[in-house]
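The complex appears here without one of its protein chains, the remainder shown in place.
Letters A and B name the chains as they come in the text, with residue numbers starting at 1 for each one.
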Amino acid sequence: MSASVAAGSAGALTVRNISKRFGGLVAVSEVSFTVAAGEIHALIGPNGAGKTTTFNMIAGAQPPDTGDVLLDGVSLAGLRPDQICRAGVGRTFQIVRPFNELTLVENVAVGALAWTDDVAEARDHARGVLELLGLGDKKDARPSSITLPDRKCLEVARALATKPKLLLLDEVMAGLRPTETDRMVAIFKKLNADTGLTILLIEHVMRAVMALSHRVLVLNYGRLIADGKPEEVTRDPEVLACYLGAEAFD
Amino acid sequence: MIARIIESASPRALALLAVVTLALLVAPWLVDSYVLSVLIIVLYFAYVGQAWNLMLGFAGQLSLGHALFVSLGAYTSAALFIKFGVPPIIGVFAAIAMAVVAGCLIGYLGFRFSIRGVYFALLTIAFAEFTGIIVDHISWLGASSGLFLPVKNQQSNDLLNLRGSPTMFYYVILALTGLAFALCSWLLNSKLGLYWQAIREDQEAAEASGVPLFRYKMIAVAISSGLTGIGGVWYAFYYNNLFPETMFKTSQSVEIILGSVVGGVGTLFGPILGAFVLTPLGEVLTAATDGMHLDGVKSFFWGFCVAAIVLFRPQGLWPWIYNVLGLAPKKEGKR
Partner (left out) sequence: MSGGLYLNVAVSGLLTGLIYGLSALGLSVIFGVIRIVNFAHGEMMVLGMFATLVLFRALGIDPLLSLPLVAAALFAFGYLLQDLVVRRVAHLADHMQFLLMASIAVMLISVCLMLFGPDAQNAQVSYGFDSFAIGPLLVDKVRVYAGAAALVVSGLLFAFFHYTPTGKAIRACGDNYTGALVVGLNVRRLYALTFGIGTACLGAAGAIMLLLVDVHPYLGPSYTLLAFIIVIIGGMGSLPGALLGGILIGVSEALAGVILQPSLKSAFSFGLLILVLLVRPQGLLGKVAR
């Protein structure tokens, strides 16, 4: 497809001192990091570390109790999720949430309608994105009739269709076989190289993390305990300690 | 738009549609006045059912108080006609305005305060009943004695004033139903329709994909209530008398949604099919139990049929008939 998926080369994310507590539970505590435009960062950590909550705060699904989130220097505070989406943040959900009664192309077209009012144009763009992710031949199927890996691809396609500057991927590799993982990794790498799309991904599949990321962020019990190059982070004793016992290393 | 429907439907479906449309167009010449009156009621419920369907089927909000919009439309246009001589062709705009304002108020309160599901349904019931009691006390509108439109002779058909023969009313409601159908069909394939369906399927995912929830939900409520209000105008001028005690009642709201649910919520043809099944069924039951002097038999059977459909065909009759009659096109498309 000729049209670029990401809009321009911006997409720098700055997260400043965000926190979130639910009643007595502190889910995220004073987390700060930056993702430079055009880079791919991975956000890893044990289950319950606060990774999805961090995503929710960036995407506007949950407002942070403290701190701020900035996209290309512009604060996203107080914006609704749909406004943040149209500002250039696309996201997927950990458990896929397709529009079940709509066909694949319609699902993705909904995303494209974030930047156009023309349904025909949205459908065209949707077809292109589906092709890119290898779902072109299934465009008229319904989500219930395709496999889970394909539904994850659909989720990504829908987010990509919104022409994001920053893409938030929540565990899109979970449940994929190694060949499928490699395929996804290749797609993201190409997108990032061709269009400068900034990506922040939550992942447990280290194979993907190591292959994709320029930098890795590690959360544990809501705190950021490491932020560096993949090779450094995976040798950091504190990181190893929090992962002890987990079969995260392929 | 018509072209898109035609090209995406199967030949069988088109043939069926053509036959039904033709039959409806010539019906007044072929049937007696009784059957005509039944058809008129069928079309009325098909129309308001379709209008209601928009809110639930397309925007995911269950309204059990739609009688409110019918009544507001009816009373507004009737009062304007009786007290100020305003013909319904003009009065309809005031009726739409009243219904839309009420709908938006309820919608706004519901969405603003995040009231969903059964609570929202109860909110709509409360508003309808509340308004009914208030109107019952407004003597300018006839209070509980009712509001009566003067019935002139039915020799001439005055379209602008909606005074005329049953045949005229038939064609008016037929046109309204057709327009409602066309409107919904067009909306379904528009950005509005896609956004609505996204909201219906998964609100949060829709929001994350850039859909402004509040705005689009409000649009659905506004269109739904406005269309229903127009139905109220027709209702007032066809029946010529309005009683708050019956018009605002929840049972009226339930009658409105019956056809849609039986036919299939969220589908284009569901409300129409549902109305075509239920109303004649009711008439047949009345005729069958006529000599029996058993007051409750008809309504019992009615309740039984609805329960049966809910239990055994929860998707509604339309999807089932669609499959049974083999109406699906070769490529998977929209029902």
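Odds and ends about this structure:
To be clear about the criterion, a residue touches a chain if its C-beta (ideal position, glycine included) is under 8 Å from a C-beta of that chain, and two chains touch if they have at least 3 such contacts.
For clarity, every value in this text was computed on a predicted model and none was experimentally measured.
For the omitted chain, the shown partners it touches in the full complex are B. For the chain left out of this panel, the touching residue among B:L36, B:L176, B:L192 or B:I257 is B:I257.
Only one residue in the set B:A27, B:L56 or B:L327 touches the chain that does not appear here, and it is B:L56. The missing chain, though absent from the display, is touched by one residue of B:Y75, B:F127, B:Y195 or B:W318; that residue is B:F127.
Summarising the interface, subunit B meets the missing chain with residues 56, 62, 64, 109, 113, 115, 117-119, 121-123, 125-127, 129-130, 133-134, 136-137, 249-251, 254, 257-258, 261, 265, 294-300, 302-304, 306-307, 310-311, 314.
Note that in this section only the chains that are shown with their structure count from here on.
Within the complex formed with subunit B, the subunit A residues making contact are 59, 61, 80-83, 85-86, 91, 93, 97-103, 106, 109-111, 113-114, 117-119, 122, 140-142, 158-159, 162.
Within the complex, the subunit B residues that touch subunit A are 189-191, 194-195, 197-198, 200-202, 204-213, 266, 331-332.
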